[in-house]
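The complex is shown incomplete by one protein chain, all other protein chains being positioned as in the whole.
So that you can tell them apart, the chains are marked A, B, C and D in the order they are listed, and the count of residues begins at 1 in each.
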Amino acid sequence: MGRIGGTGMTDLIFYALSALAIWSGWRVFRVDSMIRATFALMVSFISVGGIAVLMSADYIGVATVFMMAVEMMVMGLFMVMFMMNPAGLNPMQMVHQYKFSIGAGIMGFVGLTTAVLLTNFPDNPLPENRDTLRDLGIELLGGSMLIFETAGVTLLATMVGAVALSSRRGRFGDSDVGAAPPGLHPGGEPAGRKVEKGGGHGGHGGHGGHQMMAEKTKPNSNDDPHEGHGNMPEMEA
Amino acid sequence: MLTLAILIPFIGAMTLAFMPKIERETARIIAVGTSSLSFLLLLVVWAQFDTGAGAPAFQALTEIEWIPSLGVAWRVGVDGMSLALSLMSGVLFIACTAWPMENPERPRAYYAWFLFLEAVSLGLFLVLDLLIFYVFFDLSLVGMFFLIGRWGHEGSQRAAFKFFIYTLAGSLAILLAIIGLVLSVDPITFDMRALIEAQPLAGMDLRGGLILLGFVVGFAIKAPLFPVHTWLPPAHVMAPGPASAILAGVLLKMGTYGLVRIPFQMMRETFADYALPLAIIALASIIWGAVVALGQTDMKRRIAYTSINHMGYTVMGIAAAGALLNGSEGAREMALTGAVVEMVAHGLITGALFLIAGGFWTRSKTYELDAFGGLANVAPRMTVAAVIAAFASLGLPGLAGFVAEVQIFVGTFAVFPWIAAIGLLGILITAALFLRLLQQVFFGDLPKAREGFPDVGLREGTVLAALLSLVILIGVYPRWLLDLIGSASSAMIGG
Amino acid sequence: MMLWLLPLVPILAGAIIATLGDRSRLSLGIMTVATLGTTLLLALLGVSQDWTATLVWTDVIRLSAAFVPVSAAVAIMVPTVALAVVFHATQNESKSGLARLIGLMILFTGGMELVVVANDLLTLLIGWELIGACSWALISHKWRKLDNPQSGLYAFVVTRTGDLGLFAALMALFTATGSFDYAGIQSLGGPLQWIVGFGILFSAASKAGQVPFSPWLFRAMAGPTSVSALLHAATLVAAGAYLVARLHPQLAEVPGFEATAIAIGLTTALAGGITGILQNHAKRLLAASTSAQLGFMFVAIGAGYPSIAVLHMIVHATFKAPLFLSAGIAGDAAGTYRLDRLRLGRELPVVAALTIIAIAGLAGLVGSGGGWSKEEIIKASEHTGFWLALTVMAGGALSAIYATRFQLLAYGRRDKDADSRATSAPGWVALIGIAALTMMTLTLSLLWFSPVAETAAAALDTTLPKGSTLVFGLSLLFVFTGIAIGVYLVRYHPALGATGPAAIASDWLGLPKLIDIVLVRPADAIAVAAARMDDRVVDRGIRGTAACGDWLARTAAKADDRVVDRGVRGTAVFGDWLARVGNRFGEAITDGIPEASARLTDMIGQDLRRLQTGLSHHYYAYIIGGVFAIFAILVVGA
Amino acid sequence: MPIGDLAPEIAIIVAAVFALLFAALAPRRLQAGSAIIALAGIAVALALLLLQLGETRFTFSGTWALDGASLWARVMILLATGFCIMLSPDWFRTDPRHGEYYAILMLAALGAMTMAGAGDLLQLVIAVLLSSVTGYTLAAWHRDWALSVEAGMKYFLMGALANALLITGIVLILGLLGTSGYQDIAIALKLGKGLSPLLFVGFAMTITGVAFKLGAVPAHAWLPDVAEGAPVPSAAFLTVVPKIGAAIALARVVQLVPPEFMNLRELIAVLAVTTMTLGNLAALRQDDLRRLIGWSSVAQAGYLLMAITVLGLSPNALTALLAFVASYAIGNLAAFSVVAHLRGRTALGDYDGLAVRQPVAAAALVIAFLSLVGIPPTVGFFGKLTLFITTIEGGFLWLAVVAAANTVVSLYFYAHVMGRVYFGTPTGDVAVLGRLSGLAVWVAAIALLLSVIPVETALSVFDMSRLLPL
Partner (left out) sequence: MTLTAILIVAAALFGIGLFGALSQKSFVMLMMGLEMMLNGTLLAAVGFWAFTLEGAPKGQLLAVLVMAVMAVELAIGFALVVAVYRKRQADVIEGIGTMKQ
């Protein structure tokens, strides 16, 4: 197994990184503060990046680390900008359908693990002296050029879209002005249901009761999830 | 020629729909005119129709390619059965458009829908392509849906919905069955003549049975037969009189016509296997329709239920004709002829009855039998018309219904004696219920509220007289009709 | 083809006259004479030329008409009698709707002619049902009173029930032979033959008012008197007997046919006779007598002498029609049909005289046409068995009783101290019809001359039965006994009939008490009788007979009224109930299935819609659940 | 690199970029000019597409499939997009920035086109991503309208999870089969390689991911929300165009799997039944027209899956798929065009007696609904007809029966709307949007009726189409 295989050291690092990735991943949803959650996620990503490097996917590993670092920064920024309680000053209960989620998570894990264990994988390991980075370059501009190009277009679209959705001011003044459907009668209100303002702030008063009633049955069954939510935010308002 | 007969009312409908400036009278004149024109064309076809023994089954053929990859084409042509039915429809449409509107709103659209329905109905009887048959079958639902919903009485929407949804369920069953049928020929074709020729399902038990089931369910809903008839009474009660007349007179026939044309003709063996159950269903309809009709207190509902009874006779005749019993060709042919005559006769008779009932609504906004009495005092002409129509409906000799029923019963007896024998009860009950209806409405004391009840006017009178004289003509000297229909039924039984 | 004219002329003319609207009596009379006269001429012409006709409907369905001797005779009789009756109607019936009445009566005659000339079952059925429908219209003639249409309905439904037999016969005949011709009936065998035979008999019995269908005849009295006259004499009722007579050659082979015919006829003759005796309603008495007389005809047919039956029918027509007409005149004059209130001999002497001629026939007196044909029937039945002849004689005696009663009560003279009633005797025009009919009856008395009778028999292509003198003597004895009893009854028990089952009158109460005394407390009666032995013996004998008869009649009437009538009514009620239940529950169920499935769909739809909570995490749950489910399906399939 | 094979797509990109630039430079009142650019781009792309007629091959190293299916799907996508563009200028008249809308719309169309043409799982992922990202934007375009942002957000949330699942699934498939090109996968599966629980997981996730684009169960929940909340032109677009691409994409994936290999077809059949039933039942009592159309388009996705079910079992499955997709697209677009023309009127109560006030719009709506039910002679009938034929031919009679029963259910709510439109009593006037949207209504209604005439042509060209990999 080339560079990866054989040595106990690699294994050790792998297990350590794996443990770190999983633990920090778990912490993401257990900490009180979003900032901490962000950092935990970052740690998890970096661990995965490390594992990738271990597997001689240097480029991918490094890219992961960098990209995720940047991403997490952005995310942290958002926390500060918008979110209530960014620093975790107040303990908060920000989960719903908790038991179902736990169940689904465990089921997902167990199921995937079982599937993995039951599967005979083809054994075509990475050749010893493969220039993986060069491979990638050739692939991107060769066989998979179209995919790469489409990805480029996608990024363009993402940028345009993100700007269109989030810019505060544009060339014609406040971007929000006029960004609404035509009124049902000229100059009137648009058709459609009306929204109660000020709905749904997660931080308010800790809606501890938001946990979904444990969904014992399959979620697609007829059992009515609605009832679990006797007090939806907009209903209060 | 036939294409034109279909097209003319359609063009009339479009004219009415898209010309905003047309007044009510003009609209009616256009409607009557186009229906008459189309009827004239059918008469010409009839004049040229050869009923001789060696004549081809389908005549006046036209075929225009449409979707060759599916084997679909605009194919029109007539045999005796379809010609008779389309002629009857033509007459009834002229009558119904000439009849005064019951709810005088939006006359342009009203007559446009009538002409549309006429085009569709004639088309259904005249086409020889299963797909286009289905197209017209569905369109008839649409047309009737709007007529009932828009010009019907208070609360008619619900009835219209029920009618639409119920019968669409039936038509989808037919669609599936049609697909099953055409898929069993190679290459796929919707040509009725080719399918009749091919008898594609001979010897296929389960598949044939399923396809037959689809057809029977679909046509039974449309006909309608017990126990899938419950859409009919509300639809009739809520519909304006002329629409009821069309519904009962023409649209119900689509069910029985389809039953003959498709399963009966195209899958003879399978049909024969299931002829007895079908006859039993028909018998149930006969008895049930009559018995329930007797229990009605609403005039239109009562007439509506007799339709179920009469369609029961028709289907009984068809079932008997379809049983491939050896040695009874004569009887089976007679049963089939009777069934088709019943379609024609019922169309004219029930058409007249519903028009009369519609007249009651126009005059007094109710159908409750108890609300009337002694009308013979003030409306003798209406009484006469109602009496003739009622007697025709209960199968009195000398009137059209008898010619049909006697043939059905005689023919059926040879095949299913017990069913025919029990079915006779229907005749008796119908007699009682119609006489009681007459008695309740026309005889006895005239209630105060009805003292100003106007008799039928000139226009109504002419329409009724025309319909009823046809009924009498068929009853007394039906040879011209029987020749026409017999040419078809002998071909169907013999070939 | 010409033969079609025979039914067609009156049918068309009748239809036209019916729609003409009000016309004067004179013009209606002229029209009637013209129309029915033409019909009669056509009938004569047709018979003499032996016309036939066919009308092709299809290759297999041909309507055909032809004469056989029996039908020829009836074909002539019908318009003749009808002419007189209808003419009478034009002059005597109330003005309102008279044209319609006359038209329908003429139409009715035409329908009857169709029945008569029919040469196949289908044609027959057409005429058969047509006269049924006409009878409905005629009985309902005075439709403003709801009773009348109800009676019409009753009559029509009962007779149509009978028609089902004809339908069945028709179906069976065609199934067996592939045609409707009468000729085919002979070739039948097995159950189909049975169906044809009994179907026809059933049908005929219902029209002829035989037990158990008799009650409709009473209800039919709701129509105007002329209608009753026509109905009973020449058309509807007679059609029943005619049919069996006409088809006797074909049906005689059917096992049990003749015996059944005799049984029906005999039962009806006796029950009808007794009912007639007990009736206090003039028209109903006559109606019951019609049943009884037709019963005789059935017996004759059953005995194998259809021609005799036809002869009796003709004779019966000629005397029954004037009787009804006369009853109508009397009823009009007295304002009631209660026999015990009539006694119009003084006021209506001419009518009384005419009636006496007719009544002689009903009573079966020697010398009257009715008497002759009744004797022939007795002779005919003697061939089957003496007991039968005896029973028929008894029936004859009953006829004599009620005939006497009718005559004496209706046209007897009242006590001088009774109030004189202001009745105007009808003018001579009004009596032409009845007089003509009476003349016919008189003419038919000629049948007692054997050459005439032989000629008639020859015309009917038959020979007269030979009877023993003993039987003839006995029969005479019976008749005279009957008359005597009748006279006695009238004299001593004028109100006897008032206890008839259908009548409701105050003096009813007397007779039940009497019966009570006679039947329940015989000891008392014997004790009283000790003083005046003679008188009492006779008295008691007669009373006893009367009581017996009364009891029998009551039983019969009860059977008729309660059992049969209730049976019919019960069936109707049951049908009604079934209809209502069917309407309410059956329809609820049949409709409930689609409706309920619609509602269920709707409910599921509502529930499913609530799955769309608007909350994305639920949607997430659906997706994840979906992945699990899809995986599961894939695994299961692998 | 055979750039020519991508000519239509490039034309679209160029048009999108030009539209974007124009929007950035043009003054406010000329913003609608972008629409003209976009339409021009579509016209050019259509012309270029027709040059590809008859091609059946992979290009770009197997990542791009040029075949009849993708060709006609792309034609439909472009026509539908063009139609949505017709609705837009009037709708966005108040929005100063709507020039950019057309750029996004073009890119979204491109996303759908690349879905239809994807010949490689990776290409499929990125195509779905492109389509999704632009879709979110289109749905949330009315930033100042609460429902629109809610719709966009929900769409995004669903999409993010679905895409995560999709790519995970693809990772698994790729990992187990060693290739992502369809040709190679087909060969590998034919040889029975990699058959393992993990592969099932991979397929399960992939199908869920595509089902999201299709609006099928289990990832259907966004559709009614988008139909209700998104700007009507976007709603029209999003309920139609991505589905066209996704249908072809899913068809390709299903085609990869030999019928005897796993019961993928039965699975699709189950999804079809669930989807159509759910959609129809949920629409039953809907009192908001846009939402009703949304649910109905969930149901239509179920019908669409019928054709995919019998792919490879019936020779006409692809024809039926294309025919049905086309008929559905026309019907749905027509319905939305009416809604747009009526200024987004959506409460069913507001449609009472529409026939009196706006006869043309009412007629168009009714025809559209009749077409969606499948009542002849609208084009929807032929869609359903071919669908039923092919389903029965493919041996899935029960599926056809269920679908027929579903059609009956669907008639209930469609007829309910028709009833209101024609039998109701009108209240107040009905304002309309503008001439262009009125024209769109006319176009749609006429298309619904007249497309009956070229049915034969359509069916025969669809018949000649092939779906790669063969």
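Observations on the structure shown:
We take it that a contact is a pair of C-beta atoms (placed from the backbone, for glycine too) under 8 Å apart; a residue touches a chain by one contact, two chains touch by 3 or more.
This is a predicted model, so every value here is computed, not measured.
One chain is not depicted; across the entire complex it touches A, C, D. Among D:V125, D:L278 or D:V379, only D:V125 touches the chain left out of the display. Set against the missing chain, the residues D:A65, D:L105 or D:L147 yield one that touches it, D:L147. Considering the complete assembly, chain D touches the hidden chain via residues 122, 125-126, 129, 133, 136-137, 140, 143-147, 149-154, 156-157, 159-161, 163-164, 167-168, 170-172, 174-176, 178-180, 224-225, 228-229, 282, 286, 291. The missing chain lies against chain A, touching residues 4-5, 10-11, 14, 18, 21-22, 25-26, 28-29, 34, 37-38, 41, 44-45, 48, 51-52, 54-57, 59-61, 63-64, 67, 71, 74-75, 78-79, 82-84, 94-98, 100-102, 104-106, 108-110, 112-113, 116-117, 121-127, 130, 132, 135-136, 138-140, 143-144, 147, 151, 154-155, 158-159, 161-163, 165-166, 176, 193, 195-202, 207, 210, 229, 232-234.
For chain C, the list of residues touching the undisplayed chain reads 609-610, 612-617, 620-621, 624.
One rule holds for everything that comes next: only the chains that are shown with their structure count from here on.
Comparing chain pairs B-C and B-D by the number of C-beta pairs in contact, the larger count belongs to B-C. The distance from the centre of chain B to the centre of chain D, with each centre set as the mean of the Cα atoms, comes to 42 Å. With centres set at the average Cα position, the gap from chain A to chain C is 97 Å.
Mean C-alpha positions place chain A and chain B at a centre distance of 66 Å.
Taken residue by residue, chain B touches two or more other chains at 165, whereas all remaining positions touch fewer. For chain D, the set of residues touching two or more other chains reads 197, 200-201, 217-218, 412.
Chain pairs that touch, as defined above: A-C, A-D, B-C, B-D, C-D.
Note for the complex: chain C touches chain D at residues 598, 601-602, 604-606, 608-609, 611-612, 614, 616, 618-620, 622-623, 625-627, 629-631, 633-638. Listed in rising order, the residues of chain D touching chain A in the complex are 1, 6, 13, 20, 24, 28, 60-64, 90-91, 93-97, 100, 103-104, 107-108, 110-111, 114, 120, 122-123, 126-127, 129-130, 133-134, 136-137, 140-148, 150, 152, 175-176, 178, 194, 196-201, 217-218, 228-229, 231-232, 288, 290, 343-347, 350, 429, 431, 433. Of all the residues in chain B, the ones that touch chain D in their complex are 65-70, 131, 134-135, 138-139, 141-142, 145-146, 149-150, 156-157, 160-161, 164-165, 168-169, 172-173, 175-176, 179-180, 182-183, 188, 210.
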